[in-house]
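Then we have chain A:
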Amino acid sequence: MPLRLTALAAALMLAGSVHAADRIKVGFVSTLSGPGAGLGVDIRDGFNLAIKQLDGKLGGLPAEVIVADDQQSPDVAKQAVDKFLKKDKVDFMTGIVFSNIMLAVGPTVFENQTFYISANAGPSQYAGEQCNPFFFNVAWQNDNLHEAVGKVVQDKGYKNVVIVTPNYPGGKDAVSGFKRYYAPKEAPSGGKGKVAEEIYTKLGQLDYAAELAQIRSIKPDALFFFLPGGMGINFVKQFVAAGLSRDTQLFAPGFSADEDVIKAVGAPMMGMFNSSHWAHDMDNAENRRFVADFQKEYGRMPSLYASQGYDAAFMMDAGVRGVKGKVEDKAALKKALEAKNFKSVRGDFKFNSNHYPVQNYYLRVIGKDSSGRITNRLMGTIFTNHADAYVAQCKMK
Partner candidate 1 sequence: MAEALLEVRGLSRRFAAVDALKEVDFSVDAGEVHALIGPNGAGKTTFIHHVSGALQPDSGSVHFAGRDVTRLSMHQRVAAGMARSYQITNVFLGLSVLDNVALAVQGRPDAGGSFRFWQPVSSEQWLFDEARTYLDQVGLSARVETVAGNLAHGEQRALELAMALATKPQLLLLDEPMAGTGQEESGRMVELIDHLARHVTILLVEHDMDAVFRLADRISVLVDGRLIATGDPEAVRADPEVRRAYLGDDL
Partner candidate 2 sequence: MAFYRPARYQKPLVIVLLLALLVLPPALDAWGQAFYIGFATRVLIFALAASSLNLVLGFGGMFSLGHAAFFGAGAYVAAICMDNGISDALLALPLAMTVAGLLALVVGAISLRTRGVYFIMITLAFAQMTYYLFVSARVLGGDDGLPLAGRMTLGGLSLSSDGALFYSALGCLALVMTFLGRLAGARFGRTIQAIRDNEARMEALGYPVFRYRLVCFVLGGALAGLAGALLANLTGLASPNLLQWTQSGTLLVMVIIGGVGYLYGGVIGALVLLCLEEVLAGFTLHWHIGLGLLLIAIVLFAPRGVAALFGKSDG
């Protein structure tokens, strides 16, 4: 009896997948509450803006976006993803901000053969040995922006650097990325500087009094920090309030120096260098439209997170178009996604064999623009067509 029922169930499931292609379901799970919420909200708003510009369709089929909040907690995310996959039977998934959450839900998503288009989290595991045909990253590999900062700090000749980052996979990727280009031995360019201290904080920590006292006693000439969301906002505020900005130059990846942080911190951010693969003042048609429409829609400047969410939607659109709506043909859909038939707001880029982007990274500095507003300004290019360090370990074809 159970055997017959299972067969029946299998038949029903088959029947379910045949008529799935009359619309495209996207499961969007992201951090929408707590200190990391700003990031998730920006990705969501960027994604939704793109869907709106596409008249509510993906590849010509009506799009249904189901949103869930992971509360920055792996097990909440797992529950939400389970529901997306088993109950809603979504065609795509996206939205996750933090690598630890990505790593927690990844196996379930891949096992279910559902394409995940990452609009942020780019853990090294999925770029290297654990790379997966169902995982695409439309943003960057975690290390990339940190590598770019490392290069800048190295080139500018700083010698005594402190690193501050949360104690989670993304934080450790940041340290290894930074040190790949700034460190005496491992650095390809062979620098003379040293890392005086690596400080690991709790993820979500907001009071940095103890860390700042430690930094004061070290007296570094440069400080590299990677603290996403509200963490970075508080860190910069308290760093300046403690008077440390007089002796120590701040460096950060673009995440910690984008519009969300600038808006919250204000003037103390001026003069901070950061790296990014995108800037709101990049001059191309897609970007101009994105920045203008985003401001019109939400009344604030877009951040790089928003640009990544925006790109993720266009990537899905291109994929669905490429297979003419037959998303159940996974092999064909994979090929269509790899082809990257859309124009990114950051200019051109292509996918590497591990489904991570090969792209340019730029230097930005925070200052006042012509209208007196504090914002990022594009300074120059740090890397051209830069790939990640893990692609060689990826055996995917």
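Keep in mind how these were chosen: all candidates are chains of the complex that A comes from, given by their letters.
Methods note: a residue touches a chain if its C-beta (ideal position, glycine included) is under 8 Å from a C-beta of that chain, and two chains touch if they have at least 3 such contacts; residues count from 1.
Here the structure is a predicted model, which means the values were calculated and not measured.
For chain A, the touching partner in this complex, chosen from 1 or 2, is 2.
Partner candidate 2 is touched in their complex by these residues of chain A: 1-2, 5-6, 8-9, 12-13, 16, 73-76, 78-79, 82-83, 86-87, 100, 103-104, 107-108, 167-169, 202-204.
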